[in-house]
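Excluded from the complex is one protein chain; the other protein chains are retained at their positions.
Letters A, B and C mark the chains as written, and numbering starts fresh at 1 in each.
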Amino acid sequence: MQVQQIQPDESLGRGALEKALQRLRKSVWVFHLNTGSCNGCDIEILDVLTPWFDVERFGIKLVASPRHADVILLTGPITIKTLPRLIKALRGVPRPRLVLAIGSCAVGGNIWFESYSTIGGFPRIMDTLHELGITIDKIVFIPGCPARPEAIIYGVAVLLGLVEQKSQYKRVKA
Amino acid sequence: MVKFVRVIPLATKVGTVTIKYPFEKPLVTESFRGAIEVDPSKCTGCGACTRICPPKALSLIVEGGSLILRYFVGKCIFCGMCADTCPEKAIKVTREFELASEHIYDLYTDVEHEIITCKRCGTKFVSKKLVDKVRSKVGEPLDELAYLCPTCRRIEMLSKTLIFR
Amino acid sequence: MKESYNVVKNDELSSLYNYLSNLKAPPPTIEEDLVKIIIRRENLREVIEYLSKCDGIFLRTMMASDERKVEGFFKLYYVFGLDKHHKNIVIEVPISEEDPVVPSIVDIVKAIDWYEREAQDLMGIKFSEKIPHKFVLPDDWPENVHPLRKDYTIQDLSKLYKPRVVAHAKEVEAEAVVVVPIGPYHPALHEPEYFELYVRGEKVVDTRYVGFMVHRGIEKLGESMKYDQVPFLAERICGICGFVHSTSYCQAIERALKINVPERAEYIRSTILEIERIHSHLLWIGVAFHLLGYDTGFMHAWRIREQVMILAELLTGSRKTYGLNIVGGVRRDIDEDKVKKSLEVLDKVEKEVKNFIDIALSVPQVKTRLKGTGYLPKPDAIALSLVGPTTRGSGVPRDVRRDYPYAAYKYLDVEPITRSEGDNMARAEVRVEEVFQSIAILRQLLDKIPRGSIAIESWEAEPYKFGIGAVEAPRGEVIHVIITGTYSPYRWRVRAPTYQNLLAIPIMLRDGDLADAPVTIASIDPCFSCTDRAIVINIRSKKVEEVPLSFLSTKGLKLTR
Partner (left out) sequence: MLVRGFLISFIINIRIAIIIINNNHFGDPMADPLDIATIIASVLLYVFLPPLLDGVERKIKADIQSRYGPPTIFQTWFDILKLMSKEVVIPINYIFYIVPISLSFTLSIVLSVIMSQIITLSNMSLMKIISVFVFLTSIHVLNMLTYLFSSNPFSIIGTFRVMTLNILNEVGLALFLILMFIVVTNSPCSIMLSLFTITPLTIAVYISHGRLPYDLHEAEPELASGSLIEFSGPILGLYLYSHLIERYILTSLPILFIIYMFKVFQNVFVMSLVFHVFTIVLYIIFAVVSVILGRSKVNLAVKTLAFLYFLAIIIWIGVYIVERII
């Protein structure tokens, strides 16, 4: 199926992105994409939608089609068989296209990083995506195995710029 | 017949259970295992943790003039095996879970060790701290062997024994 | 009670032993719950035919193993279970490297189909009378590379195979029969799985499972890891019932090496297993309501479940993938405070579930859509060797906790909960009942928990020992088969419950409504990430564009400032 895309420009500049994020801040629709995870993170994603954590209080809503979505919740180490479908789904997301890589699998490949049938995390396909002309406007990585609901909420807050990120690269002398 | 309407009184009785997390305390229990923290003053760079770590989130790498214990929290499975294994008890399991980051490099933590170069062949093989510790435990006799890499050490030992013969 | 079974049916068992001893083969070795016999492949069909006539026998798993370096053969291990006698029957079939062909037994034991295909893909063993299926290790996997053979290490494989991005395009033909894809990204399945439903109007005519999207090469990875690292890998087979897998793995090793686990560790394992069952069943109940459009039920089920999750975190240190098991025991103790806290939470959960389920099951749409849909007849359940609530919903009382007791279930009486209707409602009721049963079991466990150490000090690995570890997961029986190695497992075979149960889905969906398909698929509580550690079945792909991904960039992983 040919997908016709009307893109305002190649990549959003810093200012344009800020503006787009500003609009998103009050209403974020997310699409959940499992690329071969163990289910742990997926269940935690469902968990943040349920009464105890209820992310609807940030205006977040889970939608069933990538075309409605603003943010892709990506879990799993990306198995080779899910890769084409991942790319298809990412293409379907209208700009600004944001990604939350949830769980250690999506961030660094977790325990599967050297398996023959996984890619090993989202960072490894970022260049390919760029070559295919799929621009990702902002990514936030959320480590955790599984990423607990609070961690996911914190990641969303970082994505929307509600809080400052805490993690910093550290190098200490022993 | 209309028993299903009773869900409304049920909900009223329960009330709202939502925890408004970023503005309220999270639901973390006392036994939760979060990211680990390496105490640089205790760490000797022995690498016991890197061998047990199931996803190899901890690794020892030689970079220039130093030996680096690199912790990549993006691969960590938060099992705490490293803390159990560490002979120096330098690794502590914290309750930190707010690790989200925009850039992957912010998820790395490096502990830098001074490295020792083999006196004979010039390979960089072990941290200075570990050698110092072994020396302090074993004492003087090892002095000359301590600064040799395992291969050279074996050669040295063999040649010594052969000379004594 | 278990003894009486043996007394009544013992003659059946002895006639089986007689038959096995009279074969032209080395006599069977009989251990406490393991009957092992080595036969030649010519005799295989005959033996299986005899076995299949035994009452209450079912296929538990089949493992193909590459033992060329040790014994010079490939080997197939067929594991059958005799529920009533609490016995495993293991049939070993050595196969030479030059002629790796085995007679297929799919016409005798229906459930073997996937196992044979998997062995064909991963080990390169060919099964006669079987159309050779194209493998789907990914579509473009090189021919004649079988990843589980010992010829390749995990690093070799990643060098041998460079993935390409293949975009699949599927157009739907406007025929009388419409193909409705359920998945791979479908809100009913929280995992990327793919069912093709062939639909006429709103009626489902046929179903095809095109899956194995979540294949992550776990078995191969396990063979390259150390004994103490594998439990963490096993746990990540599935995020919901992970503890089941790590327990199963540890038990397999412990049985193989005859390690005695301290009693307290066994109790702790059982406790966590039951907590896992409660949270998994509550999760299932919630998702089922969601699939029936009753979102309020979903929310309340998950609200109740969350308390169990907090309890699990308190006891183990993590909400899921508890990281508690090691070979020879557990890593964390449960102290008095935690026991008290657990009992409080359990009381509360029991009361709330009782209240809520009563209301939720009275919603008219829920009632009418669960009753009578997804019917699975008892003979089919027996023939397909189904496990867990799926089979118990059709009236087959099969429960590993009673049939092959492990951990602390040795000291308890567990009666399987069954329903005879075989529809979605029956399976739902079985799960609801099991929540209460689990709470009752937990009370006993926490009450009886003995004092002592929680893990043995040390143990020695002895290579090439055979062990089976089975655990009743929330979804059914999980079984791990292990051949030990020096530092890491030599061969590790995982069989998850969904692997068996998926075969029932076409039967359950046939002539049902499209609207009922999601809840029917969910009624076996599928867990694809468990199932798909292995690869089978090919995708009927129509390649449209191929983008070479000759090298995967690792730029993102480098520390570039």
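Structural remarks
Going forward, a residue touches a chain if its C-beta (ideal position, glycine included) is under 8 Å from a C-beta of that chain, and two chains touch if they have at least 3 such contacts.
Model, not experiment: these values are computed from the prediction.
Every shown chain touched by the omitted chain in the complete complex is listed here: A, B, C.
Residue in contact with the omitted chain (choice from C:E49, C:D156 or C:D295): C:D295. The missing chain, though absent from the display, is touched by one residue of C:I38, C:A440 or C:A515; that residue is C:A515. The chain that is not drawn here is touched, among residues A:V30, A:L46, A:I80 or A:V93, by A:V93. Listed for chain C, the residues touching the missing chain in the whole complex are 171-172, 178-181, 186-188, 199, 202, 289-297, 299-300, 303, 363-366, 368-369, 513-519. Looking at chain A, the residues touching the absent chain are 1-8, 20, 23-24, 26-27, 29, 50-52, 54, 56-59, 61, 63-65, 67-68, 70, 91-95. Looking at chain B, the residues touching the absent chain are 4-5, 7-8, 11, 14-18, 20.
Rule of thumb we're sticking to: only the chains that are shown with their structure count from here on.
Taken pairwise by the contact criterion, the protein chains are fully connected, each one touching every other. Across B-C and A-B, it is A-B that has more C-beta pairs touching. Put simply, the chain farthest from chain C by mean CA position is B. Note: centroid distance chain A to chain B, computed from Cα atoms, is 27 Å.
Annotation: 33 Å between the Cα-based centres of chain B and chain C.
Under the contact definition stated at the top, the residues of chain C that touch 2 or more other chains are 232-233, 236, 300, 303, 318, 321, 556-557, 559, 561. Annotation for chain A: residues touching 2 or more other chains are 51-52, 108, 110-111, 121, 123, 145, 148, 169.
Residues 225-226, 228-229, 232-233, 236, 296-297, 300, 303, 310, 313-318, 321, 323, 331-332, 355-356, 358-360, 362-364, 556-557, 559-561 of chain C touch chain B in their complex.
Residues 1, 32-44, 46-47, 50-52, 62, 64, 66, 76-77, 79-85, 87-89, 108, 110-112, 114-119, 121-128, 131-132, 145-146, 148, 169 of chain A are the ones touching chain C in the complex.
By the touch criterion given at the top, residues 51-54, 57, 104, 107-111, 113, 121, 123, 138-145, 147-151, 153-155, 157-159, 162-163, 165-174 of chain A touch chain B in their complex.
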